[in-house]
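In this view, the complex is presented without one of its protein chains, the others remaining in place.
So, chain A:
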Amino acid sequence: MTYAEAVADGIWAAGTARVGYIPSVSVAPVVNSLVATDGGADGVSPRVTPLSREEEAIGVMGAVAFTGELGAVVMQDNGFGNALTALTTFTLSYHLPLLVFANTRGSLGEYNSMIHSISQPVPALLRTAGLPVVELDRRSSAEDWRDTVKEAGVHAVMTYRPVVVLGSFWNTDGKAA
(Lines give C-alpha, C1' and ligand atoms only; values in the text may rest on other atoms or scores of the structure.)
Protein backbone atom coordinates (compact mmCIF):
# COMPACT_ATOMS: atom_id res chain seq x y z
CA MET A 1 0.00 0.00 0.00
CA THR A 2 1.38 3.40 -0.98
CA TYR A 3 0.94 6.45 1.22
CA ALA A 4 -1.57 7.86 -1.27
CA GLU A 5 -3.56 4.64 -1.21
CA ALA A 6 -3.38 4.71 2.57
CA VAL A 7 -4.95 8.17 2.67
CA ALA A 8 -7.69 7.14 0.26
CA ASP A 9 -8.38 3.96 2.22
CA GLY A 10 -8.55 5.95 5.43
CA ILE A 11 -11.03 8.39 3.92
CA TRP A 12 -13.37 5.63 2.83
CA ALA A 13 -12.85 3.67 6.04
CA ALA A 14 -14.07 6.68 8.00
CA GLY A 15 -17.45 6.20 6.34
CA THR A 16 -17.11 9.18 4.04
CA ALA A 17 -20.05 9.57 1.70
CA ARG A 18 -18.63 12.12 -0.72
CA VAL A 19 -15.25 13.67 -1.50
CA GLY A 20 -14.40 16.96 -3.20
CA TYR A 21 -10.88 17.87 -4.20
CA ILE A 22 -8.78 20.75 -5.38
CA PRO A 23 -5.85 19.50 -7.42
CA SER A 24 -2.27 19.29 -6.26
CA VAL A 25 0.49 17.16 -7.68
CA SER A 26 0.98 15.57 -4.27
CA VAL A 27 -2.67 14.72 -3.70
CA ALA A 28 -3.31 13.65 -7.28
CA PRO A 29 -2.36 10.03 -6.43
CA VAL A 30 -4.75 10.20 -3.46
CA VAL A 31 -7.51 11.43 -5.75
CA ASN A 32 -6.69 8.76 -8.33
CA SER A 33 -6.92 6.09 -5.67
CA LEU A 34 -10.22 7.48 -4.34
CA VAL A 35 -11.64 7.56 -7.84
CA ALA A 36 -10.39 4.09 -8.75
CA THR A 37 -11.83 2.49 -5.64
CA ASP A 38 -15.13 4.26 -6.33
CA GLY A 39 -15.38 2.88 -9.83
CA GLY A 40 -14.50 6.04 -11.72
CA ALA A 41 -11.77 7.29 -14.01
CA ASP A 42 -10.05 10.49 -15.09
CA GLY A 43 -10.52 12.27 -11.80
CA VAL A 44 -14.25 11.72 -11.43
CA SER A 45 -16.39 9.00 -9.88
CA PRO A 46 -19.90 8.82 -8.41
CA ARG A 47 -18.71 10.05 -5.03
CA VAL A 48 -15.53 11.95 -5.94
CA THR A 49 -15.66 15.25 -7.79
CA PRO A 50 -13.36 18.14 -8.60
CA LEU A 51 -14.12 21.56 -7.11
CA SER A 52 -12.66 24.86 -8.15
CA ARG A 53 -11.63 26.53 -4.90
CA GLU A 54 -11.08 25.59 -1.29
CA GLU A 55 -13.83 27.72 0.29
CA GLU A 56 -16.27 26.28 -2.19
CA ALA A 57 -15.14 22.78 -1.21
CA ILE A 58 -15.84 23.53 2.44
CA GLY A 59 -19.34 24.70 1.51
CA VAL A 60 -20.19 21.82 -0.79
CA MET A 61 -18.72 19.05 1.34
CA GLY A 62 -19.69 20.64 4.65
CA ALA A 63 -23.32 20.57 3.53
CA VAL A 64 -23.17 16.77 3.27
CA ALA A 65 -23.39 16.69 7.07
CA PHE A 66 -26.93 18.05 7.05
CA THR A 67 -28.02 14.71 5.64
CA GLY A 68 -26.31 12.74 8.40
CA GLU A 69 -23.33 11.76 6.27
CA LEU A 70 -19.66 12.71 6.26
CA GLY A 71 -18.07 14.76 3.51
CA ALA A 72 -14.35 15.07 2.89
CA VAL A 73 -12.06 17.55 1.16
CA VAL A 74 -8.68 16.68 -0.33
CA MET A 75 -6.50 19.71 -1.03
CA GLN A 76 -3.11 21.35 -0.57
CA ASP A 77 -2.31 23.32 2.57
CA ASN A 78 -1.72 26.63 0.78
CA GLY A 79 -5.48 26.71 0.16
CA PHE A 80 -6.35 27.17 3.82
CA GLY A 81 -6.05 30.91 3.32
CA ASN A 82 -8.98 30.63 0.92
CA ALA A 83 -10.86 28.21 3.13
CA LEU A 84 -10.52 29.76 6.57
CA THR A 85 -13.65 31.93 6.58
CA ALA A 86 -15.81 29.07 5.36
CA LEU A 87 -14.25 26.67 7.86
CA THR A 88 -14.90 28.99 10.79
CA THR A 89 -18.18 30.71 9.94
CA PHE A 90 -19.80 27.63 8.42
CA THR A 91 -18.53 24.21 9.43
CA LEU A 92 -17.13 25.15 12.83
CA SER A 93 -19.97 27.48 13.83
CA TYR A 94 -22.73 25.21 12.55
CA HIS A 95 -21.15 22.13 14.20
CA LEU A 96 -20.72 20.18 10.99
CA PRO A 97 -18.37 17.21 10.81
CA LEU A 98 -15.99 17.38 7.87
CA LEU A 99 -12.77 15.51 7.14
CA VAL A 100 -10.07 17.57 5.43
CA PHE A 101 -6.87 15.95 4.20
CA ALA A 102 -4.20 18.32 2.90
CA ASN A 103 -0.68 17.70 1.73
CA THR A 104 1.84 20.13 3.16
CA ARG A 105 4.25 22.41 1.37
CA GLY A 106 6.92 24.73 2.62
CA SER A 107 8.96 22.35 4.70
CA LEU A 108 11.56 19.68 3.96
CA GLY A 109 11.74 18.94 0.26
CA GLU A 110 10.15 22.23 -0.78
CA TYR A 111 11.57 23.97 -3.84
CA ASN A 112 9.29 27.01 -3.91
CA SER A 113 10.63 29.72 -1.63
CA MET A 114 7.37 31.69 -1.63
CA ILE A 115 5.05 28.95 -0.50
CA HIS A 116 6.67 28.83 2.94
CA SER A 117 4.88 32.09 3.69
CA ILE A 118 1.47 30.44 3.75
CA SER A 119 2.26 26.80 4.44
CA GLN A 120 4.55 27.22 7.42
CA PRO A 121 1.99 28.99 9.63
CA VAL A 122 -0.97 26.84 8.52
CA PRO A 123 -1.02 24.47 11.54
CA ALA A 124 -0.87 27.39 13.97
CA LEU A 125 -3.46 29.33 11.97
CA LEU A 126 -5.85 26.43 12.04
CA ARG A 127 -5.31 25.68 15.72
CA THR A 128 -5.73 29.34 16.60
CA ALA A 129 -9.06 29.27 14.82
CA GLY A 130 -10.12 26.29 16.90
CA LEU A 131 -9.72 23.61 14.28
CA PRO A 132 -8.27 20.24 15.34
CA VAL A 133 -5.13 19.43 13.37
CA VAL A 134 -3.38 16.06 13.07
CA GLU A 135 0.05 16.02 11.43
CA LEU A 136 1.61 13.07 9.58
CA ASP A 137 5.03 12.63 7.99
CA ARG A 138 7.70 10.10 7.03
CA ARG A 139 8.09 8.89 10.60
CA SER A 140 4.79 7.04 10.37
CA SER A 141 4.09 4.05 8.17
CA ALA A 142 1.53 4.08 5.41
CA GLU A 143 -0.65 1.88 7.58
CA ASP A 144 -0.47 4.44 10.35
CA TRP A 145 -1.47 7.19 7.90
CA ARG A 146 -4.48 5.11 6.91
CA ASP A 147 -5.56 4.50 10.49
CA THR A 148 -5.01 8.14 11.44
CA VAL A 149 -7.02 9.50 8.53
CA LYS A 150 -9.81 7.07 9.33
CA GLU A 151 -9.83 8.03 12.99
CA ALA A 152 -9.77 11.72 12.11
CA GLY A 153 -12.98 11.20 10.16
CA VAL A 154 -14.51 9.30 13.05
CA HIS A 155 -13.41 12.10 15.36
CA ALA A 156 -15.08 14.69 13.15
CA VAL A 157 -18.34 12.78 13.31
CA MET A 158 -18.11 12.26 17.06
CA THR A 159 -17.27 15.88 17.79
CA TYR A 160 -19.55 17.47 15.17
CA ARG A 161 -16.64 19.56 13.96
CA PRO A 162 -14.25 19.70 11.00
CA VAL A 163 -10.93 17.91 11.51
CA VAL A 164 -7.82 18.61 9.44
CA VAL A 165 -5.13 16.05 8.67
CA LEU A 166 -1.88 17.49 7.29
CA GLY A 167 0.35 15.01 5.49
CA SER A 168 3.95 15.66 4.48
CA PHE A 169 4.88 13.29 1.67
CA TRP A 170 8.59 14.17 1.82
CA ASN A 171 10.74 11.07 2.15
CA THR A 172 7.75 8.76 1.87
CA ASP A 173 6.98 7.09 -1.43
CA GLY A 174 5.07 10.20 -2.53
CA LYS A 175 5.95 13.52 -4.09
CA ALA A 176 7.01 16.19 -1.62
CA ALA A 177 6.20 19.32 -3.55
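Throughout what follows, contacts are C-beta pairs under 8 Å (C-beta built on N, C-alpha and C of every residue); 3 or more make two chains touch, one makes a residue touch a chain; residues count from 1.
The definition used in the following text is that contacts and distances are computed from a predicted model.
Colleague: Unshown chain, UniProt name, "Thiamine pyrophosphate enzyme TPP-binding domain-containing protein", "Protocatechuate 3,4-dioxygenase subunit beta", "4Fe-4S dicluster domain-containing protein" or "Aspartate carbamoyltransferase"?
Modeller: Of the names offered in "Thiamine pyrophosphate enzyme TPP-binding domain-containing protein", "Protocatechuate 3,4-dioxygenase subunit beta", "4Fe-4S dicluster domain-containing protein" or "Aspartate carbamoyltransferase", the absent chain's UniProt record gives "Thiamine pyrophosphate enzyme TPP-binding domain-containing protein".
Colleague: Considering the complete complex, identify which of A:Ala4, A:Val30, A:Ala86 or A:Ala177 is in touch with the unshown chain.
Modeller: Checking each option in A:Ala4, A:Val30, A:Ala86 or A:Ala177, the one touching the absent chain turns out to be A:Ala86.
Colleague: Can you tell me which of A:Thr49, A:Ser107 or A:Gln120 touches the chain that was removed from the display?
Modeller: Residue touching the chain left out of view: A:Thr49.
Colleague: Considering the entire assembly, which residues of chain A contact the chain that has been omitted?
Modeller: Within chain A, the residues that touch the unshown chain are 17-18, 49-53, 55-64, 66-69, 71, 85-86, 89-90, 93-96.
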